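One protein chain is absent from this view; the other protein chains keep their places.
Moving on, here comes subunit A:
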Amino acid sequence: MSRFTPKVVTGNALIEGDVVYLTVDNRWTRSHAEAELIEDEAHAQLRLLHGASQRQLVVGAYLADARRGPNGPEPAHFREAFRTRGPSNYPHGKQVDLRHV
């Protein structure tokens, strides 16, 4: 049996469009490191259902591969890594918005 790749629940905030992640205590955070790292497949499906049900807060919730890091979950794929930061051509998005929080 193949090992389950850990996941986070992510999507975009309805109003701003910002990338958000679901936390253990059912908040949506802008910081990937604060996301709940889900290491069990059945639990992942449940958490996705919970995330997707919050239709007034978040659009397009999905499960993204992640891994455990020293400061919390880290993205596993480069697309998800870009989503944690923002574009590479301007200092826009999370790379500046999250700097002082």
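In this section, contacts are C-beta pairs under 8 Å (C-beta built on N, C-alpha and C of every residue); 3 or more make two chains touch, one makes a residue touch a chain; residues count from 1.
FYI, contacts and distances are computed from a predicted model.
Between the listed names "2Fe-2S iron-sulfur cluster binding domain-containing protein", "Nitrite and sulphite reductase 4Fe-4S region", "Probable carbon monoxide dehydrogenase medium chain" or "Polar amino acid transport system permease protein", the UniProt record for the complex's undisplayed chain reads "Nitrite and sulphite reductase 4Fe-4S region". Touch with the hidden chain on the side of subunit A covers residues 12, 14-19, 55-56, 59-60, 76-79, 82-83, 86-90, 92-94.
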